[in-house]
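Here the complex is missing one protein chain, while the rest keep their positions.
By written order: A, B and C. Residues from 1 in each chain.
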Amino acid sequence: MTVLNIVQAVNHTLRDEMKRNDKIVLLGEDVGVNGGVFRATEGLFQEFGPNRVIDTPLAESGIIGVSIGMALYGLKPVPEIQFLDFIYPGFDQIQSELAKFRYRSGGQFTVPVVIRTPYGGGIRGSHYHSQSTEAFFVHTPGLKVVIPATPYDTKGLLTAALRDPDPVMFLEPKKIYRTVRGDVPDDDYMVPIGKANVARDGEDVTVFAYGAMLHVAMEAVELAAAKGINVEVVDLRTLLPFDIDTILSSVKKTGRVVIVHEACKTCGFGAEIAAQIAERALLQLKAPIVRVAGFDVPFPYVLEDEYMPNANRVLNAIEKVHNF
Amino acid sequence: MTVLNIVQAVNHTLRDEMKRNDKIVLLGEDVGVNGGVFRATEGLFQEFGPNRVIDTPLAESGIIGVSIGMALYGLKPVPEIQFLDFIYPGFDQIQSELAKFRYRSGGQFTVPVVIRTPYGGGIRGSHYHSQSTEAFFVHTPGLKVVIPATPYDTKGLLTAALRDPDPVMFLEPKKIYRTVRGDVPDDDYMVPIGKANVARDGEDVTVFAYGAMLHVAMEAVELAAAKGINVEVVDLRTLLPFDIDTILSSVKKTGRVVIVHEACKTCGFGAEIAAQIAERALLQLKAPIVRVAGFDVPFPYVLEDEYMPNANRVLNAIEKVHNF
Amino acid sequence: MTVELLQVIKPTGEYVEEIEPDISKDELRRLYRLMVLLRNLDIRGLQLQRQGRIGFFIGSLGQEACQIGSAYALKPQDWAFPAYREIGAALLRGATLKEVMNQYFANAEDLQKGRQLTNLYGLKSINFVTGSAPIATQIPHAVGTALAAKIRGDPVVTLVYFGDGATSENDFHTGMNFAGVFKTPTVFFCQNNHWAISVPVERQTSAETIAVKAKAYGFEGVRVDGNDVLAIYRTVKEAVEKARKGGGPTLIEAVTYRMGPHSSSDDPTRYRTKEELEEWQRRDPITRFRKYLEKKRIWSESDEKKAQDDANHEIDEAIAHAEKIPRPALETLFTDVYSDMPWHLEEQLRELQEEKGRKEE
Partner (left out) sequence: MTVELLQVIKPTGEYVEEIEPDISKDELRRLYRLMVLLRNLDIRGLQLQRQGRIGFFIGSLGQEACQIGSAYALKPQDWAFPAYREIGAALLRGATLKEVMNQYFANAEDLQKGRQLTNLYGLKSINFVTGSAPIATQIPHAVGTALAAKIRGDPVVTLVYFGDGATSENDFHTGMNFAGVFKTPTVFFCQNNHWAISVPVERQTSAETIAVKAKAYGFEGVRVDGNDVLAIYRTVKEAVEKARKGGGPTLIEAVTYRMGPHSSSDDPTRYRTKEELEEWQRRDPITRFRKYLEKKRIWSESDEKKAQDDANHEIDEAIAHAEKIPRPALETLFTDVYSDMPWHLEEQLRELQEEKGRKEE
């Protein structure tokens, strides 16, 4: 057991798996000598050398496209996109190639690339260092989409991703890169992709959240507890394929649902969860489903705190569905 | 009045507006001499010359990026992306620039570009000539997203788009480019962006649809009528900002909802509609909300008919919510 | 930087002996027969589409020398990354006509499982990577595979095919740049066939040549007559050997002409003249190669007849077979999205099966 924060958990997991699997190659902007702008790859260039940790030219399309080519050859490339906001020059490679290679080749060619990228607000990064556009990837068959919220899950999910036969978008909540710390076993373990986690048991209301928002939800839940509302919190962890069983069994229990994400509300991942519930568990619902989400505006700068869902907004939503 | 099909309606509208507004410039791959691979711009190069209708190099990022620059200067660029599937090399320009220019410049610079692009299946185009990824744009604040389903609406909505001060994604249902014909007034008129259309009045069930799927829905509704189910059909027409009032008043009336789109189900636009209803009209719901959508797979080739929602699948859904 | 066009065989069939590559008589004949097969396949493919027997067709009429000459320069361990016209390269590397025809008919035996448009073909066993429609995306893949081989110390070269239009795309730039920076063993093979659907190459770039673009990435670009199979072979082979020795990438511009329509959906009379086409028909790569073989007295009238007959016979047989095979099973709509089918696809498959069942009742 070691106490680690999230970015350290990423770093340790990469190191451990790179020792185990010499096919893993890291590549990206500033990932080598500099160890990544968030230091996620710190020390790895020094330890594994320039054939395993590669500083690339400034081109996401190249980083992802070249990773796909490496994967075709049998390596396990782990590209880092410096910020999720900067993934779009490489979006064509993700949409047209990464997600469809197995299918279109009839299973002949596979490209199990793991794209790591920090996402989300909370660092005063304005428009282009803050966005949460995970829904784009969830709407893309062929990808898996994973978002950890704790150091333990970071290691477990990243290990699972690095051993997965399919392409994985591994989105890291940069807001809590350093602020959330926790015990991480030194031994090798996996948290299975596709399984949610009931982070807190409760009876009255369910809050669904993931990534940095899990902690906002937990904060809100404590405030609610003080008001006598006993809230269950489900950390979704994998967004595609999401864990419908855990979702439905919690709804069945509480009948009241709040969904939290920092991505813009309209057509965000919360919509899918709400739609699933409206399709599969309507009769269990005792109150309208409330989404607490980022507003439908480009990510702001000065007014970031107003934009981001906070415990207060989540609490309001909990009270609303509870008192309905 | 002239009877036109949809692609003709596009062509006539472009011609009319180009005569009216000399700032309109068309650009894209094969839009000039060749008149577009679907002939949407047929004759316009010959009529307006090479400064108004521009064949570009093969680069969507350039087509959209250069359009943004033209719009900054005060022109009204109308780029054509040959297929929606090929928009991704230009996705960064849409996400990072087109959608955010007004906001990030504090309203100083505006870029009212209208991106026209055919979308959707039904032409045996396989993976890359068939996709419906409108949800990506609906999840992007700063864009408007419009999809016509009839020749009349095509002219009215495209005219509105060409006069709109904001960037518009104008997605054209290529499946019905030539198969749906209808009366189109020769005079100038607009169909307002942001307003849905009740395409058929009904009491028992509401079907929400748009684009090519409107006609599939209408077909299903006739089958349902034969079984004594009176279905209301709402053609959403604008996906962002969508017309919440029309949506809710129909739900209030029928209490039973089917949503149809050919895009993949997970995190498609139907999720947003379902979520809105689960949030705002839960108590009016008499049955679970059912989505009839494309499956969560890359767009197929031989099995296209199995992939696409058809009247039979929509009818099943109507019966399911009706008999609930 | 060579900007002249390398030519081994002149349009008359005469040839420049000093640069004539060393290929055995039998091999020369084999290459010619392949070009004939490819030409006939193209003609028949378009017919099949016109007859509604296959859904779509995209051929390589006029570009046969490019395909055969380039692929012949590779070793078995090398990888080829096609765009969408490179069936000839696949056949040369060992794909069977039967496999190719199954792909045309998108039937249950098609290794692509009927999921792709005609000619978006791939075959893992010959390192021939399944293509896709989006232009230029395969270019960084070829660079990545080459980089992977280099990292592993394997003597593998990658060859990537693309058109003149593709040079305008993002991924051309990106792929070329990564190749330059990492000195990957990659051969960039641009078939400049003068057109990108209706857009002429002058509208793609105002560079003097496409070959010169390599300079922007710090490596060499060369031009070759794209209707001269021996010149192409020679040029590609040099580039492949250089790459294998650690000399890094090369860009090859093969100057050729798309003699057919862009695809079965295209009507080239809308945008180009008959005269232009006729001019290039006079430079037909197959006629030229035949003249060369005849000059060398290794090809006769009866060889020609046999080659044509064999080709057509082989094609007939492949068609007859492929047309008999049923379409892929319903389930294949959902397999291969992931290695294992996740719950939501299982559910969707079940729904579809039930619906089909209901319908058939």
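Definition applied: contacts are C-beta pairs under 8 Å (C-beta built on N, C-alpha and C of every residue); 3 or more make two chains touch, one makes a residue touch a chain.
Predicted model only: the values in this text are computed from it and were never measured.
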Key: Displayed partners of the chain not shown (whole complex)   = A, B, C
Sole residue of B:Val25, B:Ala40, B:Val146 or B:Val297 that reaches the chain not shown, by the stated touch rule = B:Val25
Inquiry  = Going by the contact rule already stated, which one of C:Arg93, C:Lys213 or C:His344 would touch the omitted chain in the full complex?
reply    = C:Lys213
Remark   = Contact with the hidden chain, among A:Arg181, A:Lys286 or A:Arg313, goes to A:Arg313
Ask   = Out of B:Glu29, B:Glu97 or B:Glu172, which is the one that touches the chain we can't see?
value = B:Glu97
Remark   = Listed in rising order, the chain C residues that touch the chain left out are 168, 170, 172-174, 177, 180-181, 183, 203-208, 212-213, 215-219
Ask   = Which residue numbers on chain B touch the omitted chain?
value = 25, 51, 56-57, 59, 61-62, 64-75, 77, 89, 92-93, 96-97, 100-110, 141-142, 144, 165-166, 194, 241, 244
Request  = In the full complex, which bits of chain A touch the chain not displayed? Write them out.
outcome  = 29-30, 32-35, 37, 55-59, 61-62, 85-86, 88-89, 124-129, 265-266, 295-298, 300-303, 306-307, 312-313, 316
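Following the convention adopted for this analysis, only the chains that are shown with their structure count from here on.
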Query = Can you give the whole-Å distance between the Cα centres of chain A and chain C?
reply = 40
Task = Please compute the C-alpha centroid of chain A, do the same for chain B, then give the distance between them in whole Å.
result = 30
Inquiry  = I'd like the Å distance between the centres of chain B and chain C, where a centre is the mean of that chain's Cα atoms.
reply    = 36
Inquiry  = Touching at least two other chains at once: which residues of chain B meet that condition?
reply    = 85, 88-89, 127-128, 266, 296-298
Remark   = Residues of chain C that touch at least two other chains are 115-116, 120, 132, 134, 170-171, 337, 344
